Every structure is written in C-alpha cells, then in structure tokens.
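For this view, one protein chain was removed and the others were kept in their places.
Let's turn to chain A:
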Amino acid sequence: MKQIKVLGSGCTKCVKTAELIEQVANEQGVAVSVIKETDPQTMLAYGVMSTPAVVIDEKLVHAGSMPQAVQIKEWLK
C-alpha cells in the first residue's frame, strides 16, 4: 500500500488534491492511504514552499499546484 501525504494549510486546493488522488487510485485499483498534513514543520522538513504538495512513500513528487489526473496515474504505477 502506498503512503501518500498531501501537504498544505487546508485550503480548498489541498482538499481537492487529496480527493482527486483517492479517486484516481480507486479507478486504478491501487491501494493507498491518503493523509492531509497541515503542520508547517512537516512542510519545512520536506523543503516544500508552495502548496499543495504531494509526498509518496516519503518522496516529494509534486509541489505548487493541484496535480492533473494524468500525473497522478504516473505516480501510482
């Protein structure tokens, strides 16, 4: 199971990003656990400056915007 973190201060874009990832994972039949991280210290630890950012299995894969479904599919492969 992939551990996915969506980093962001809880704005709409971050919530939507988390929802989109869950939705794409469902369609692909990939088991994921998506959590939303709002703690600024966590963002600092990953070196993230623009949110929403996506961390998959402790690796930062995206920052600064809502990812597109195509990109998410790539990450979940």
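Structure notes:
We adopt the following convention: a contact is a pair of C-beta atoms (placed from the backbone, for glycine too) under 8 Å apart; a residue touches a chain by one contact, two chains touch by 3 or more; residues count from 1.
To be clear about the criterion, contacts and distances are computed from a predicted model.
Of the names listed as "3-(3-hydroxy-phenyl)propionate hydroxylase", "Permease", "Lipid II isoglutaminyl synthase (glutamine-hydrolyzing) subunit GatD" or "Amino acid ABC transporter ATP-binding protein", the one that matches the UniProt record for the absent chain is "Permease".
Of the listed positions A:A18, A:V48 or A:I72, the one in contact with the omitted chain in the full complex is A:V48.
Against the chain not displayed here, chain A makes contact via residues 7-11, 13-14, 40-41, 43-44, 47-51, 64-65.
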